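Every protein chain but one is kept in place in this view of the complex.
Chain naming follows the written order as A, B and C, and within any one chain the residues start at number 1.
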């Protein structure tokens, strides 16, 4: 009853650690006869990759994805797709000092309590490096959701308190922050660099928008599309909150303001964020994730060692200043995984539309 | 691949509709030899019950829980516990007018799209009535978490924009709003009555606090305690957002502000909300859910009929003005269900502590 | 991680005990818009019902199935179908003597070891009465497999050593033994009555034949159709063996004898029993289950009590002389459940045929 699998019809299982041989993912349930090759992964892996810009950790991983199984003569076979990503640039030495001390804000302490050990080399399994496997799986999920007209786009809505106001989806890939509002990019840069200088870190908010999603995805009452999206997003380490549509604002609206009137051509507003009763309603799905500041900071912190004795810790090493923007393609991948799963699940649950009656 | 089950080690499956014979839940995985009788359910069911005060819908349900199976001579047997709750006060007539029209903000439209039909009698399966089964299951989950020292308390943190400032857990059950701050109760009353008068509805924020949770619950990387809590809370119809610990605020904090320093006697602060790397850290678990205003309002709204033709709809009937406070025991139950599940899961996943090495 | 659910796309969860309020089943995943009413259950329930003939236990259960949820205006809704069967004729008194003694061949001892108690009133959950819920679920599964051309027929192949030679499917429902060979019915009668007179019991072999099954059902490598059928059949208490196609005989055949040659019009022989590599091949699926003699006998047996002290036990009460033939509709139902599940699973796993490429 460990929990390293996600999804039912499109089920992924990830494995691997940040400073072991590598990481990977098994995808079970991908339809057969979909074209897939190793080149397909390059784009998305590059978006998440460390060492992408001087804002990121200098750790350089090529993050080359090896298709180990499940593809024959260029097409998926319907059997499990195994994707492997080797760890190339593993430097464990700087972590030796952490053999005894728990890093505040990290999972060292809880892994130690749960498993009786912790991997002091960058967190091992709890490292954000694990999310590279999710991005790789997301590339395959993308091919499944593309069987429908679903398009998923994620971007940085806010970073270090700087908020994107105008959402121009075209702008997202033109700047290192995956920010849809070019007007605030300079401010974002300043904010990041200033935090970096202080040895500190910052958080942010990522927004994900799904267009072209057919009505009918989601399985009430527990596997609501909203519930599975919330789980998917919250399963990414740095995320501390998730909201759909009007989200927390909705708590202060009246019903007459919050209800989305229905017209023959669609919903007049979209406070629901594209989901009603846990089922997609055909409108855009909109969700936001709150991302905490990266806990690795180069500032003195109180902590304890394995024996419970107090100590002080100042990290040195290779860290991002913020999980945003590198978390953007990860959250985009998680949403794709949920949609691929529910798209395939809806095929089996036999609504009469599906059967053509 | 429908989705009416929740949990793995402590697994519940709910069934039933708002205007059918009744609702119920099967609990599979409850340990044997736990005392359980029908009287145990009275308290919690009463807290969620409609017709509780004049702020609620006048629908009166006794919500008596029948133990249909799984208990013998006053003790659980380890076999499935079936709990049935009959629908007593079913009045479908007022709903006849809804046979053709989709209610805005409700699941009528999406159920119709997914299943090729919708239950115009109060939403059928999508009705909040289904949550009574969750509350009943929560009573059993409570007995499981009590095998540990876990205590779960939920309360209204905010309602119609009125926010509880001082959190006095003793106060929660002394007022109809399950509000921990008696100073704001009068304002809450006014807000509810004013909305009621307008035929409108309001939303709110529910906070849930878990004390006594041992470190080590949660199954990375997907079944993180945080991820399963997010799913559990978001699976309740009216919830549009969920956050843990500092939540969305964390997006604007620096790492040096957000990290909780570790001391020999515990964490100095609790921005993490009791969960690190998806595993409980022994501190209080804190989460908040954003609850949207009830979509049933007695104000004219635009909608369409089954054929897609535009129409106007003004509801009449028996509705709450807000899902808060009746949703409070439901969310409390959901958190108990997650904890009971992870408490039992942790027993099998075999950390060495568990094995005593 | 208890185990009272079966299936994934067409998932059932049974509950209830032989001497409690009743038994039942929740079906999650049944497609919507399938006609279903309580009368649909009468036929199959009657086939399994005790008190059917003077060969059976005199316990009389009407086994009336109540549709508690999931059906609206005569059609399935896509939401969980709850079926309840009340226990009418519960006589627990004769069992009082069994409060302390474990019945040999029954589950009393193992339930006591596992759960710390056992239900001395007819075995409680371990009673064959639980299979009535499976038969009820099978009636719904029948409606799903009928969406394809699948037809499932089970019959008594052997009973107390008397073997049916000619298989005439028309004959099955013309005799109390569900025997397809009328020539051996008199011998079967004699065998049953002779065992009954001795207070003893007999076993048998049930054969199940599936026609009209399309090629392509089954999910390698673990959820092979053969593997799930084996589990389904072996999950019925009295079954101690299962074989498919030539089964145990195949161990003594040569490859040249066992291989089924393929021709443009189908397979020349069917030693495979309709399944190759765990996937249906379009030919008839044939399997056989070995059914042990009912352990309840009116003959002195050695046993022990709860404290481990030796004792002697001679049962008195209402017992069948053989689980065959009443197990026939149960095994037929189990096979239907597997096929309904795999039929719906195949829809989601997205072979290209399904997608029409």
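The definition used in the following text is that a residue touches a chain if its C-beta (ideal position, glycine included) is under 8 Å from a C-beta of that chain, and two chains touch if they have at least 3 such contacts.
Owing to the predicted nature of the structure, the values given are computational and were not obtained by experimental measurement.
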Which one touches the absent chain: A:24, A:105, A:176 or A:255?
-> A:24
Hidden partner chain, touching residue among B:37, B:147 or B:193 = B:147
Pick from C:85, C:140 or C:242: which residue touches the chain that isn't shown?
-> C:242
Where chain C meets the chain that is not shown, the residues are 1-6, 8-9, 14, 102, 104-107, 109-111, 113-116, 123, 125-126, 130, 158, 160-161, 195, 198, 200-205, 215-216, 218-224, 226-235, 237, 240-264, 268, 271-273, 275-282, 290-297, 299, 301-304, 308-310, 345-346, 348-349, 351-353, 357
In the full complex, which bits of chain A touch the chain not displayed? Write them out.
-> 1-5, 8-9, 11, 13-17, 20-24, 26, 28-29, 32-33, 66, 68-70, 72, 75, 77-82, 84, 114-117, 119, 124-125, 344, 348
On chain B, what residues meet the omitted chain?
-> 1, 8-9, 29-33, 78-79, 144, 147, 220, 344-345, 347-352, 354-355, 357
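The rule is simple: only the chains that are shown with their structure count from here on.
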Based on CA centres, what chain would you say lies at the far end from chain B?
-> C
Find me the chain with the mean Cα position closest to the mean of all the protein Cα atoms on display.
-> B
Whole-Å gap separating chain B and chain C, where each centre is the average of the chain's CA atoms = 38
In chain C, the residues touching two or more other chains are 1, 8-9, 29, 32-33, 78-79, 344, 348
